[in-house]
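Chains shown are a subset, placed as in the full complex.
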Amino acid sequence: MAASPDHHHHDPQNRLRPWQVRLHEIIFEADTPIGKLFDGLLILCILLSVAAVMADSVESVRAEYGALLYTIEWGFTLLFLVEYILRLLSVGRPLWYATSFFGIVDLLAILPTFISLLFPGSQYLLVIRLLRMLRIFRVLKLVQYMREARLLMRAMKASVRKIEVFLLVVLILVTLFGSLMYLVEGGESGFTSIPKSVYWAIVTLTTVGYGDISPQTNLGQGIASLVMICGYAIIAVPTGIVTVELSHAYRNKNNTQSCPQCTAEGHDDDAVFCRLCGAELNPQSSA
Amino acid sequence: MAASPDHHHHDPQNRLRPWQVRLHEIIFEADTPIGKLFDGLLILCILLSVAAVMADSVESVRAEYGALLYTIEWGFTLLFLVEYILRLLSVGRPLWYATSFFGIVDLLAILPTFISLLFPGSQYLLVIRLLRMLRIFRVLKLVQYMREARLLMRAMKASVRKIEVFLLVVLILVTLFGSLMYLVEGGESGFTSIPKSVYWAIVTLTTVGYGDISPQTNLGQGIASLVMICGYAIIAVPTGIVTVELSHAYRNKNNTQSCPQCTAEGHDDDAVFCRLCGAELNPQSSA
């Protein structure tokens, strides 16, 4: 990646031209007033354009304001296209940006309008623009929020493997339960095939319970009761996993200092002395 | 606020007339027998008036007892109006009371009856009187309950920022899932617009599952299954957050130990030395 082709005829890291540096400051940073203004306007545009897409999907609104909404859609798309090009121009390594998470999202936020020329209906995919909203954290410069988000992310990441194991077990369970119900209910009352019955099992085990498919025979209702009551304990598992991981991530947040005398960890944020041996902690090393 | 206009021609803080002091004792305090009696009667009136409003909304009851309920409604409203005026008169700084949480609730508990003269139907807003019920904690003088309530509040407040981050992610998710389902289900089986589909996604992700909108196509049911199973892990997050914060608030409450040197509190259960000044804690005083 470090050797990626450079389309901009300058040393990518140091020799950005002054207008590029200025553009980068406006578009990518949120420290200067004009940078903040840019990001604020951007978020406003995202919200407005998504609102337009959502309004366009409502039959009665489209009937009356269809042409207007079509214009707005193209307006925002061209605006975002210009912004995307400016972003490419202002960074030293355009490919790095283009292949980053936000670079791909920015591109996906433009494409559907053009694709809808070929495949009508795909413009509704424009709601993917909402993902650009995640920049809001940077704009608001709320370090606290970033920290909380990172905390949640860390807990989710730490839970991933446990949750994968859990999901595999759940998937096997719902397939077995679904097949059993298909045999018991005999194709009636919505259990018309195993896939449909598995869908029912998922709806039931997650306690969503639409009721579009529900057992009618006595045996079927008995098995369903079993699924629900067993599901009780099963539902508790992901909650337990996330709680434990969150608790762990939370404790570690307060945990970055260790006692210079006894190396004990887990001190509170405002701790000055080690709670186990009484030695003075090094306050500078705290996060 | 300290310089707020004083409509009552006396030094607001010290020179309350004797009847004001007495009134204040009855209305605002709950220490004396008469103060307790007043608060007890007040809560009874609140409950009765809310019951009357609710009964009035039932067609068959209104048909028979409409006139009676109308009288009761006006009776309680005038009673609460008198009480509101007495409250204003009895406090040294009426504006402080009028702009406090309970002052605003007390006013809102009177207004709907008068507004209903202009806009019929708004009298049902009188159920807001229920908020006055929150005074019950003070009446019952159950310090324990107050402590528990404060504990819950502290945990909720500490969770607020994390839950905001979480809600933003959930909102983006339901919009993306809802739009996808709108494309997949193609306007059928209730998915008539993106807002409706987003509503479905919320109903599904929160496991409420009314079933008034539910996917009928195979692909739609597949995506719905994905939403539910993914929602599994997502639902676990707020529970995890609140549990961890509650656990934290709880632990902080529970440690009755205070440092003999600097009187700091909030030590861990197994702390041996004060985390703030390094003095040895008094192990016997730990709970």
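Note that the chains are named A and B in the order they appear, and that numbering of residues resets to 1 at the start of each chain.
Keep in mind that, in the parts below, contacts are C-beta pairs under 8 Å (C-beta built on N, C-alpha and C of every residue); 3 or more make two chains touch, one makes a residue touch a chain.
All of these numbers come straight from a predicted model, not from anything done at the bench.
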item	value
With 2 chains placed, the number the full structure-file assembly comprises	4
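By definition in this document, only the chains that are shown with their structure count from here on.
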item	value
Partner subunit A, residues of subunit B touching it in the complex	161-162, 164-166, 168, 172, 175-176, 179, 182-183, 192-195, 198, 204, 207-211, 214, 218, 221-222, 224-225, 228-229, 231-233, 235-237, 239-241, 243-244, 247-248, 266-268, 270-278, 280
Touch list for subunit A against partner subunit B, complex	50, 53-54, 57-59, 121-122, 124-125, 127-128, 130-131, 133-134, 136-137, 144-145, 148-149, 151-152, 155-156, 159, 163, 167, 170, 195-196, 198-199, 202-203, 206-212, 235, 238-239, 241-243, 245-247, 250, 267-268, 270-280
